[in-house]
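Only a single protein chain was left out; the remaining protein chains are all shown in position.
Coming up: chain A.
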Amino acid sequence: MASTARAARLYVGNLPWTVGHRQLREYFAQFGAIQSSRVVFDRSTGLSKGYGFIEFVSPSAAADAINKQVHTLEGLNLTVQAQNN
């Protein structure tokens, strides 16, 4: 219901199939408190779609995450983008 500022929400792509909500949260927790963490799964197959969303409590944590050049999680380089729109 109450939605946090968009500025704190990131799109995370190129996730390995092994990463679930929790692993995504654990990785990004290094940048600040996490509001929500979600990997998108295809409910008709049960498989990860390879991308997800992370929402920080504060926009500054999100900015920190974006500013890091390379994110590597379980062997893959992630795509991290601010969630606009």
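Observations, loosely collected:
We take it that a contact is a pair of C-beta atoms (placed from the backbone, for glycine too) under 8 Å apart; a residue touches a chain by one contact, two chains touch by 3 or more; residues count from 1.
Quick note on the criterion: contacts and distances are computed from a predicted model.
One subunit of the complex is not drawn; among "Transcription initiation factor TFIID subunit 6", "Protein prenyltransferase alpha subunit repeat-containing protein 1", "Epoxide hydrolase N-terminal domain-containing protein" or "Leucine-rich PPR motif-containing protein, mitochondrial", its UniProt record names it "Leucine-rich PPR motif-containing protein, mitochondrial".
With the whole complex as reference, residues 1, 11, 16-18, 20-23, 39-49, 51, 53, 74-76, 83-85 of chain A touch the missing chain.
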